[in-house]
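Got a structure here, written out as structure tokens. Questions coming.
Entry: chain A
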Amino acid sequence: MTELILAALLAAAVVVFVAVPFLRAHEPPRAEEPAEEMLAAAEERDRALAELRELEFDHRTGKITDDDYRALVQPLRRRAAHTLANGGSLPGRAAEEPPQQQFSAHSPPSGRPDR
Partner candidate 1 sequence: MPELGRAALIVCLGLAVYAVAAGVLAAKTQRRRLGESAENAILASFIAALAASGVLLAALLRNDFGFVYVWQHTSRELPRPYQFSAFWGGQEGSLLLWLLVLTGFASVAVLLARRSARSLLVWTVPVLGGVILFFSFLLVAVSSPFATQSPPADGLGLNPSLQNPYMLAHPPFLYLGFVGLTIPFAFAMGALLARRADELWLVVTRRWTLVAWTFLGFGQLLGAHWAYVEVGWGGYFAWDPVENAALMPWLAATAFLHSVMIQEKRGMLKIWNVVLVAGAFALALLGTFLTRSGILSSIHSFTESSIGAWFLGFIGVVVVGSTVLIVSRLPLLRAKTRLESPVSREATFLYNNLLLVAFCLTILWGVAYPILTEAVRGEPVTVGPPYYNFFLKTFGLPLLLLMGIGPLIAWRRASLRGLGRTFAWPLGVAIATGLALLALGAGSSIPGLVGYTFSAFVLASIALEFVRGTRARRALAGGSWPGAFAQLVGRNRRRYGGYVVHAAIVLLAIGVVGSSAYDTVRERRLTRGETMTVGDYDLTYRGATRERGANAVEVRALVDVARGGAHLGTMRPGKNQYLAEQQISNEAAIRSDRLNGEDLFLIAEQIRPDGVFLKVLVKPLVNVIWLAGFVFLGGSSIALWPDAREQRRLALRYGRGEALASA
Partner candidate 2 sequence: MIALAVAAMLAVFLVYTSIAGGTPQLRPSELKGRTGEVALVGKVVGRVSGDARGDGLRFRLRDVEGTESVPVVYRGSVPDLFKSGRDISLKGRLRNGTFVATPGTLVTKCPSKYVAEKKT
């Protein structure tokens, strides 16, 4: 007998749980989600920035020679600037990144390590 009661309680509980969203009177507003193209652009932008950051890191840790760095950094910077233009600005980022991570296509090379 207890078994049946418990089973019934379980069934009832899950039915209620599943029905809860419908207790809301009407559909909630459709959440604002970025469009697919914007997402792709944002990912491109983040990728370009991450590559630049890694290039700096690799250079600083000596994996990339000065010549290689000079050769690689300009195209990457240009690409990053391009994606920034496409992917939109980064409102929250400016504050959290240390100064040498910010750049534009025209700034001089930054962060030369002491050798």
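Note that in this section a contact is a pair of C-beta atoms (placed from the backbone, for glycine too) under 8 Å apart; a residue touches a chain by one contact, two chains touch by 3 or more; residues count from 1.
Keep in mind how these were chosen: all candidates are chains of the complex that A comes from, given by their letters.
Predicted model, so just to flag it, every value in this text is computed and none were measured.
Among the candidates 1 or 2, the one in contact with chain A in this complex is 1.
Against candidate 1, in their complex, chain A makes its touches with residues 3-4, 6-7, 10-11, 13-14, 17-22, 24, 27-28, 30-34, 36, 39-40, 42-44, 46-47, 50-51, 54-55, 57-58, 60-65, 67-68, 72, 90-93, 96, 111, 113-114.
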